[in-house]
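With one protein chain withheld, the remaining protein chains of the complex are depicted in position.
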Amino acid sequence: MLGGWKFANAKDGSMAEYFHVSDAIANLAPIPDGLSDEQAAYCCDMLSTGFVSAEFGNIPIGGSVAVFGVGPIGMMAVVGARLCGAGLVIGVESKPDRASMARKFGADLVVDFTKEDPVEAIRKATGGAGVDTAIEALGSPTTFSACVSATRPGGTISNIGYHGDGDTVPIPRLDWGVGMSDKTIRTALCPGGSERMGRLMRLIQTGRVDPLAMTTHRFKFADIKRAFTMMQTKEDGMIKPLVTFG
Amino acid sequence: MLGGWKFANAKDGSMAEYFHVSDAIANLAPIPDGLSDEQAAYCCDMLSTGFVSAEFGNIPIGGSVAVFGVGPIGMMAVVGARLCGAGLVIGVESKPDRASMARKFGADLVVDFTKEDPVEAIRKATGGAGVDTAIEALGSPTTFSACVSATRPGGTISNIGYHGDGDTVPIPRLDWGVGMSDKTIRTALCPGGSERMGRLMRLIQTGRVDPLAMTTHRFKFADIKRAFTMMQTKEDGMIKPLVTFG
Amino acid sequence: MLGGWKFANAKDGSMAEYFHVSDAIANLAPIPDGLSDEQAAYCCDMLSTGFVSAEFGNIPIGGSVAVFGVGPIGMMAVVGARLCGAGLVIGVESKPDRASMARKFGADLVVDFTKEDPVEAIRKATGGAGVDTAIEALGSPTTFSACVSATRPGGTISNIGYHGDGDTVPIPRLDWGVGMSDKTIRTALCPGGSERMGRLMRLIQTGRVDPLAMTTHRFKFADIKRAFTMMQTKEDGMIKPLVTFG
Partner (left out) sequence: MLGGWKFANAKDGSMAEYFHVSDAIANLAPIPDGLSDEQAAYCCDMLSTGFVSAEFGNIPIGGSVAVFGVGPIGMMAVVGARLCGAGLVIGVESKPDRASMARKFGADLVVDFTKEDPVEAIRKATGGAGVDTAIEALGSPTTFSACVSATRPGGTISNIGYHGDGDTVPIPRLDWGVGMSDKTIRTALCPGGSERMGRLMRLIQTGRVDPLAMTTHRFKFADIKRAFTMMQTKEDGMIKPLVTFG
């Protein structure tokens, strides 16, 4: 059910010099001229996962999208929403540096959920209707539930957040229209494939997005543990670290 | 959000001799020759609601479908699943007369959830994988949750059940793949429209389905209260009553 | 562009005892109990190609479908249309034995194009509108053009016919609404895949279709040349031959 996760969890050695990958050909793609290795590295997960949330979001052209949680994946969900035709992209985020970067990546508006109720703010920004698409990029019951509430009847909730706790994830019954409001809930795990990788790299090549702008910190490989730790603590305003060899 | 419901709930008089309907032209359709009024009456809700659960179910041709709850709507979900290409239709139902009728309407198998765990039975019947599509035609947290669990990764849960109780409807976190198993949850309320009504009547006309086979009881209009009461108590094995005038 | 064709055309030896197939695992599927090898053999091409024409046809539930040419592939297109929810299936065919078999496989009506104009007959059978979906299962400019004309605005022309002659295939300009009638033209070549093969076999297993009913002639392997010749001449009312070993 979660095949892609085996490298980070069940199969050891993915940081070694040589590593075994079954059917690797399915995902290999040549890096085109004009693209740095550093840029290309972002395609594998950040771009692919962030964008798929928008691709699965049934965004009508000119539609409205809310992205709950603009960490690095949510940041690429903002870019993905723009690439999928959104006419209004609303980020939901409390950290000022992330909010600021989300605006640079294309968010029209960022709601600070510590200062106002995000569902109310989203409804207000959409004339009372709610958004066409809400993207859950965090992975919490509260956020998921707010996504359902912030979506208009007929709209889509697109989940890319990893839900790590609890027995159940709650759908708010009334805001779900007691099961009859034609709201669709989709989920995705980072899709791969050579063709897709080629197309994602093309988007960097033709200037649609520069993922390097997410890089707040750089490390040598010897310091990779520090990079991992900071990804968890998110200290010093870390959004995305880049680890280089040699 | 639930426009169609106003007639039964917010707008009085729908049983009177004359009744006001806004924009009625949008749903009017001539009853073709060879179709009785009684047959046509079933199109408005039973067929339209039951079928849409299959239409929204992304059923691959030859795919497997489980229908949780085969009351009259679920019965038409069984027919809808067959019409949408299902190669295996599993009903989940404990009442023997309903199970029997579901088989007549095309269920390949009916699981009695009082005798075995339906999720286990469904997995067993699908080689361990789970169904491509689970249809929730009852409207309970337990059933909804079982639908998510009984669906294979990449499959669809199609809800037409009315969820009347509780603050939330629970998604089982692990069987939902912690939000990453690409399971889609859709909902629908009975769709209308003249064109659709014409197509539903055609299905009766060309012998694809005879909804009259669901009629277990008949009433004169004077006894309509008794019909309504029995629909709630479901006594005497009632599946669907038919009320006639004059 | 036409990968699947290499076995019959560019790569020799497909009738030998042992034959090399690259990435064969992608298409292998176990034949379930209760299915004969003879039935299973029909899944590879007849069922998969015939059905995909309906799957690509955007058939609304209860919609109308015309199948132009009911040879063995067209026969399975008729079954596919029924499996995809068609409320009315019209075959277009002049050979009486094929027309008769098409009716057994589910066609509601068969139009003999040597006795009446098929486009007119189809419009008449659909109240003047034309069908929701026209399937081209022959591969001729005349038939293709008639498919476009017989389809209602907003409908779909689904081509599975092999077009072997001429520089161009003609779209009738006016019946195509001068390029503005929202008619979609799709094409398909027999899709494969283990999962699909499993689902197609399930449809035989659960009694949705019995392809053996198409078998008009049987041959021993030693007489295979005669079988091939008769498939071209279609003499003696041949629809589909079955060749057995040993």
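Quick notes on this structure:
So that you can tell them apart, the chains are marked A, B and C in the order they are listed, and the count of residues begins at 1 in each.
The working rule: a contact is a pair of C-beta atoms (placed from the backbone, for glycine too) under 8 Å apart; a residue touches a chain by one contact, two chains touch by 3 or more.
Every value quoted in this text rests on a predicted model; they were computed, and no experiment measured them.
Of the chains displayed, those contacted by the omitted chain across the entire assembly are A, C.
Annotation: of C:Gly13, C:Pro96 or C:Pro170, C:Pro170 touches the absent chain (contact as defined above).
Here one chain is not drawn; of C:Arg103, C:Arg123 or C:Arg186, the residue touching it is C:Arg186. Contact with the undisplayed chain is limited, among A:Gly80, A:Gly130, A:Gly177 or A:Pro211, to A:Gly80. Across the interface with the omitted chain, chain C contributes residues 1-2, 136, 139, 144-145, 153, 159-173, 176-189.
Residue-level contact of chain A with the missing chain is found at 51, 54-55, 60-64, 80, 83-85, 87-88, 108, 196, 198-203, 205-206, 208.
Here is the rule we use: only the chains that are shown with their structure count from here on.
Counted as hops between touching chains, the shortest connection from chain A to chain C is 2. The greatest centre-to-centre distance from chain B, using averaged C-alpha positions, is reached by A.
Comparing the residue numbers each copy contributes, chain B and chain C share more than half of them at their mutual interface. Between the Cα centres of chain A and chain C there is a gap of 43 Å. The distance from the centre of chain A to the centre of chain B, with each centre set as the mean of the Cα atoms, comes to 36 Å. For chain C, no residue reaches two or more other chains under the stated contact definition.
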